[in-house]
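Sharing a structure with you now.
The other protein chains are all here in position, but one chain of the complex has been omitted.
Chain nomenclature is as follows: A, B and C, assigned in order of appearance, with residue numbering initiated at 1 for each chain independently.
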Amino acid sequence: MSTDSTLIVDTVFDLDALLTDEERSWQQKARTFATERILPVIEDDFESKYFRRELVAELGAAGFLGMHLQGYGCAGAGAVAYGLVCLELESADSGWRTFVSVQGSLAMSAIYKHGSEEQKQHWLPRMATGEAIGCFGLTEPSGGSDPAAMTTTARRDGEEWVLDGAKRWIGLASIADVAVIWAKATDSDGSTAVRGFVVPTETEGFSATPIDGKLSMRASIQCDVTLEGVRLPADAVLPGARGLSGPFSCLNEARYGIVWGAMGAARSCLEAALGRARTREVFGEPIGARQLVQGKLADMFVEYEKGVLLALHLGRLKERGTLTPAQISVGKLNSVREALHIAHEARSILAGDGITSAFPVMRHMANLESVRTYEGTDEIHQLVLGRELTGIAAFSSASVA
Amino acid sequence: MSTDSTLIVDTVFDLDALLTDEERSWQQKARTFATERILPVIEDDFESKYFRRELVAELGAAGFLGMHLQGYGCAGAGAVAYGLVCLELESADSGWRTFVSVQGSLAMSAIYKHGSEEQKQHWLPRMATGEAIGCFGLTEPSGGSDPAAMTTTARRDGEEWVLDGAKRWIGLASIADVAVIWAKATDSDGSTAVRGFVVPTETEGFSATPIDGKLSMRASIQCDVTLEGVRLPADAVLPGARGLSGPFSCLNEARYGIVWGAMGAARSCLEAALGRARTREVFGEPIGARQLVQGKLADMFVEYEKGVLLALHLGRLKERGTLTPAQISVGKLNSVREALHIAHEARSILAGDGITSAFPVMRHMANLESVRTYEGTDEIHQLVLGRELTGIAAFSSASVA
Amino acid sequence: MSTDSTLIVDTVFDLDALLTDEERSWQQKARTFATERILPVIEDDFESKYFRRELVAELGAAGFLGMHLQGYGCAGAGAVAYGLVCLELESADSGWRTFVSVQGSLAMSAIYKHGSEEQKQHWLPRMATGEAIGCFGLTEPSGGSDPAAMTTTARRDGEEWVLDGAKRWIGLASIADVAVIWAKATDSDGSTAVRGFVVPTETEGFSATPIDGKLSMRASIQCDVTLEGVRLPADAVLPGARGLSGPFSCLNEARYGIVWGAMGAARSCLEAALGRARTREVFGEPIGARQLVQGKLADMFVEYEKGVLLALHLGRLKERGTLTPAQISVGKLNSVREALHIAHEARSILAGDGITSAFPVMRHMANLESVRTYEGTDEIHQLVLGRELTGIAAFSSASVA
Partner (left out) sequence: MSTDSTLIVDTVFDLDALLTDEERSWQQKARTFATERILPVIEDDFESKYFRRELVAELGAAGFLGMHLQGYGCAGAGAVAYGLVCLELESADSGWRTFVSVQGSLAMSAIYKHGSEEQKQHWLPRMATGEAIGCFGLTEPSGGSDPAAMTTTARRDGEEWVLDGAKRWIGLASIADVAVIWAKATDSDGSTAVRGFVVPTETEGFSATPIDGKLSMRASIQCDVTLEGVRLPADAVLPGARGLSGPFSCLNEARYGIVWGAMGAARSCLEAALGRARTREVFGEPIGARQLVQGKLADMFVEYEKGVLLALHLGRLKERGTLTPAQISVGKLNSVREALHIAHEARSILAGDGITSAFPVMRHMANLESVRTYEGTDEIHQLVLGRELTGIAAFSSASVA
């Protein structure tokens, strides 16, 4: 937490030497934002389950929304710069990194990658500033890991499309201005494909209810969305996407941000533990003088550094245009799993006071459970990677055959 | 949670065969109490940080308060019966098992083991019914693991004792009727020893403030206690305790309850995961049909069963009167560590919905972080055991010399 | 290794109190045997891949062969007594416990459970003394975990049976006098079932070749067995077994012995590490004075004690006649996995000298890799348990359907 311990974690490994000046500048801007705008309010917001909407425009003004996209008011930054911003924001709270992911990597990316020029012109500039909030409706109540089982449908009624169905765990939906909704669409010629629709949330038949009772990500919003006879004009469909590769390409964008982001939560936990270890005295000496504490700190640090090196490697591959889904799976699996492990170890070092909001660790621990689940559980990513290595799909008993 | 999965966890290992009828009867009574009185309200109480005081008298009426003590209105049950009650209560929430521990194993035990006949007669019967709530003041702000560094003092002023100091993480203090406070006492003859004092909480100079901002054990109360010139009559001192062995003997009682209790939280998590695995379908089959899920369930179950076998072994040793502090350290270390591990694995099986209060797992996870810390961290118990095995104390650099 | 550290591990947990005098007597006899007959020669035998056949008769004289069987010259000891003997023998070397398992739990058990009175009378007494060595042929080259895929056949030719096929990893086969061979048998009426045959190894067409290049269990023998037109009289078949339940009932006997045995290897490793920690000085103090070493020792001890408690629980269930295959799977999975973990941790404490035969740890580590594999890998036992918990078989993609 102290500048002091931050510096230690940052300097021991000399990762800065691998960044460009521009990247360091984005990093610094995001660190300042996290420190000055999020940290002072986050414990209260988490406790009271409050999404602080006024920060959205500030994130837009800082250039963080859709920052890796080119044109349409977006910053056009590189993948590593975007990753660093995710890391710094999530060092404050996973909820705010998630907001940036949903807005920039899911909703804006979907329109950017698959939308018509008109759709881009209409939505992207106002989403980049934060004037408009977007959401991304793919997951359904029956299961997040299997989008192929989608039951939301779109059918033609004359020129119009009519959407019916339900989505779950849709970030921001209740405050969004626009939703990208994926549905099994049947066209007038009877052809069927998963397609995406740009749905203004004010459209009749669209409703979103925040999911209650959350013990994780309490400073952000996830919703149940219902679509009942939602009528859209013909041009509401995203022309560039047919099939699951459409939404999957966006998920990979979001996963990439998580690879970096989770390391931010990890760093915050490591810093908290380190600061405590250096200052908390028991038995007449700082607890950081104990071998058992140093052993934990060392192991946490090793995993933190490896996680950041991995994120950086993926970022450079992304910038080169060769990043593969299997590589992203390695990163998503590793970053969140290790961040959780670091959080647990940090908690154990903080002892009693560490269960309160005086330290961010309980909050990060809780948040990371959401991050571990969304955009693919550990098991899904292990099996993606297992398929890459063995050539055999083993997602379910059916998939093996 | 379904009766069905409960039965499975209970029956696969046939632990029931190791219990007496009386023990099974206590177990059943506590399970009913947990199911009917705690589970229906605990999620709300946890969310709103509410200690439901009306349950105290019900716990008393059920015979759970000081149930392992003989006479004075206590049930005089065996150590295993008491352990089973701790397990069942903590399967609902660690906070309520903690209440029973603070009341019965700490406050009542202190008076029972070290008090005068008058003190026992006065306090124990009404504490057994729950009419009076007790607390136990040992830990201080400067550190829980090192009671030898105690700064709270008691001095003589004529016949009276005057207490000054501060305590932290004192369960129930703000609602307690009586506090057992440990202090460095200097007698009229100048002799000094750690001694215990029975302090009615209405005594002037005693104040207790609940610790705020907790993200764990939110349905129970822990306090900062201040003692400013608290004047007590001569007979407020516990006659039977001089030195740290006094409070330590009570801590060992409380630790013993934790050994069983934490397995209750673990069982609840295992049951939740198992129930979900059997019913949640993704990719067209229950997730419990997946090898990666079955592997986790199997490992959780193995650790749960070993934890219960260990608790039972310790209970039988306690009943035989040979239970040692090192053996209790084995149990406390193991039960909480494995319960936390089981909770983390359960969380990963529940996926999205598992971050809400629809499942108890996030709450147990959060609670267990407190349980891991109080009555000795993992490291303290590893070093207690390390000393037993090597003959060398290594708690701090000073202790090695 | 010193008496001293042995005592510590034995006494801290007071497990002795749970044993009968007779059990302690068997334990002591086996400990003496291990210490006096095996330990002095085992390092040389392991290095030179030598099976010291002269010990077989001594094991017989001590009553360890088929010791849990009743009559026919067998000792008729209880399950716990047998388990303790397994533990003590494996504390010297897994190879010798394996010998006792193959002879007593597999070959003798098969004849005892499924044989005719004539078969029992003929073989069991001389196998109990060690005059005759038995082996058990179930596993085939194509895979140990799936006996249902058996390709060895037995067919009728008049009154005779003719066996053809191949077995692999058959302990003792090249020195055995008799082999119990399991085959898919087709009777004269065309009916088919897996059946067992008592095959004198001198029968023409039976050959056994020790498997070479082993880096584990080098002081014992495992073989490839070939059966080429092996002709047996009609009464060579075990009358009591039809189907896989026949050999499986023997495997469960062997697994039960492993549950105890692996804890013996674990204890030996723990003792070696503990002895070293107490005596090896670096930086001017015993390495056992280090917190990081004490932490490892404590964790090893905790797992050792839990493993023994679990074995004891299973033994008592077996004596009561209620032990289930799923319970045995819990024990086999746990004992070997934890023993390996203990061995790895012990190795890390021994530092440089610990890679030599001056310490038993590298040898135990290597041996336990065999023990982990035979009689069911971790995964098989996880899935056995997973099936018990979820009600769904997931051994292969086919089994899920």
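Structural remarks
We adopt the following convention: contacts are C-beta pairs under 8 Å (C-beta built on N, C-alpha and C of every residue); 3 or more make two chains touch, one makes a residue touch a chain.
What you see is a predicted model, and the numbers here were worked out from it, not measured in a lab.
In the complete complex, the hidden chain is touched by one of C:Leu18, C:Leu39, C:Ala166 or C:Leu292, namely C:Leu292. Across A:Ser216, A:Gln327 or A:Ser370, the single residue that touches the chain missing here is A:Gln327.
Within the set A:Leu19, A:Ala193, A:Leu317 or A:Ala358, the residue that contacts the chain not displayed is A:Leu317. In the full complex, the hidden chain is touched by subunit C at residues 43, 47, 139, 142-146, 149, 168-169, 211-217, 280-285, 289-290, 292-293, 340, 344, 347-348, 351-352, 354-358, 362-363, 365-366, 369-370, 372-374, 377-379, 382-383, 395-399. For subunit B, the residues touching the chain absent from view are 290-292, 295, 394, 397-398, 400-401. Hidden from this view is one chain, which touches subunit A at 8-9, 12-14, 17-18, 274, 277-278, 285-286, 288-291, 293-295, 297-299, 301-302, 305-307, 309-310, 313, 317, 320, 322, 324, 326-327, 330, 333-334, 379, 381-383, 385-392, 394, 400.
Everything below uses one rule, namely that only the chains that are shown with their structure count from here on.
Separating the CA-averaged centres of subunit B and subunit C is a span of 42 Å.
Each chain gets one centre point, the mean of its Cα atoms, and the points for subunit A and subunit B are 38 Å apart.
Each chain gets one centre point, the mean of its Cα atoms, and the points for subunit A and subunit C are 50 Å apart.
In subunit C, the residues that reach two or more other chains under the touch definition are 290-291, 295, 394, 400.
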